[in-house]
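Working notes, beginning with the structure itself.
Heads up, this is only part of the complex; the chains shown haven't been moved.
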Amino acid sequence: MSTQPPLLLALDLVGTFAFGLNGALTAIRATRLDVVGVVTLGMMTALGGGVIRDILIGSVPPATFQDWYYFALALAGALIAFALGHWLHRLEMPITVLDAVGLSVFAVIGASKAIEYGLGAGPAVLLGVITAVGGGTIRDLMIGQVPTVLRSELYAIPAMVAATLTVAALGLEIYGLGAALAAAAVCFVIRMLGVRFGLNAPRPPGSAAQRR
Amino acid sequence: MSTQPPLLLALDLVGTFAFGLNGALTAIRATRLDVVGVVTLGMMTALGGGVIRDILIGSVPPATFQDWYYFALALAGALIAFALGHWLHRLEMPITVLDAVGLSVFAVIGASKAIEYGLGAGPAVLLGVITAVGGGTIRDLMIGQVPTVLRSELYAIPAMVAATLTVAALGLEIYGLGAALAAAAVCFVIRMLGVRFGLNAPRPPGSAAQRR
């Protein structure tokens, strides 16, 4: 990922740390784990989406296994969550904001990396979304929950918007730091509006009776 | 997969659509999902087996990320299930039949692609089965259920028969459209007999007491 501009790289690192922290906190809240479990799930949340993307585009070993600072930041986030978990719950909003930064940047970087590896526009959008939501999905599977991203909240949809904007900018040859930040910002704003107003993606028609 | 004869390709596309539709319907019935979840699970059911196969044989990016019509058919099936889910329950038998078509063709194509990539007979049979049942297995994991294929019904076994016949026909150098359709037809018949007569694969001896 070292081909990204420095500011985007910095946001990517912030997002990795935030995903590690938030992923580990979510895991601690949901089930009984030991230190191995908390750290593993925090790191899977932070790094899992990128690993799946790299396997799918044929970039192995995945970037995570080569750039030690992603690894270190995810580990740091998870260890902080392990040590300070019961105190961090008070910081819910700042953590949600940082998580939205990660979601946004991961979607942009994931889509642009897929294009760089020669994939088409549709698959690149999908890979941007997978980068952004894949790690949290693995974590939810591991703790025995239907992944949140499949059930409620606006989470995959803002990532898809950012990935689509990224692929469009690359196609129009206007992709650069400005376009990347703009795409990420759109995702961030949609995600935070969703959090603020409790928005959900549409449910299947006629499913109201099954809602409890 | 474009090296397959046109008729087999057509059946493969029918199967992809049927898996997308059936996978999404199964997911809707089992748990509460939004549009992201229904579409994701339908597409995972339709495309997941082939993606796992392609990763394992080293054919990346997977075919699904290159041939947009698989993607489009899986998406169409999942969207139809999302929109018409509560009405489609009346069409259970036609959907089961189409699903069995998909199972049969996926097993044949999966096994022949593995041989094409230089794998041995045993692994090729296994990869045929993985192609056929892998997508449904991922879906069941995602909705928090022990995969149906591991518990009951004749589902993996007909796929294994078809994959074995395919590998044998390739070994005898008699593989072609006729052999492929014959192998798929055997799988289809075993699967439909299993559905008709409620057949199950054997359970561990002495497990009767645990059966409720």
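Should a chain be cited, it is by its letter among A and B, assigned in written order, with residues numbered from 1 in that chain.
By our rule, a residue touches a chain if its C-beta (ideal position, glycine included) is under 8 Å from a C-beta of that chain, and two chains touch if they have at least 3 such contacts.
This one's a predicted model, so the numbers in the text were calculated from it and none came from an experiment.
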item: Complete complex - number of sequence copies, 2 represented; value: 3
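Heads up, the rule we're going with is that only the chains that are shown with their structure count from here on.
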item: Computed distance of Cα centres, chain B from chain A, in Å; value: 30
item: Residues of chain A touching chain B in the complex; value: 55-58, 117, 119-120, 122-123, 126-127, 137, 141, 144-147, 149-152, 155-157, 200-207, 210-211
item: Touching residues on chain B, where the partner in the complex is chain A; value: 28, 31-38, 40-41, 51, 55, 60-62, 65-66, 68, 71, 82-83, 85-86, 141-144
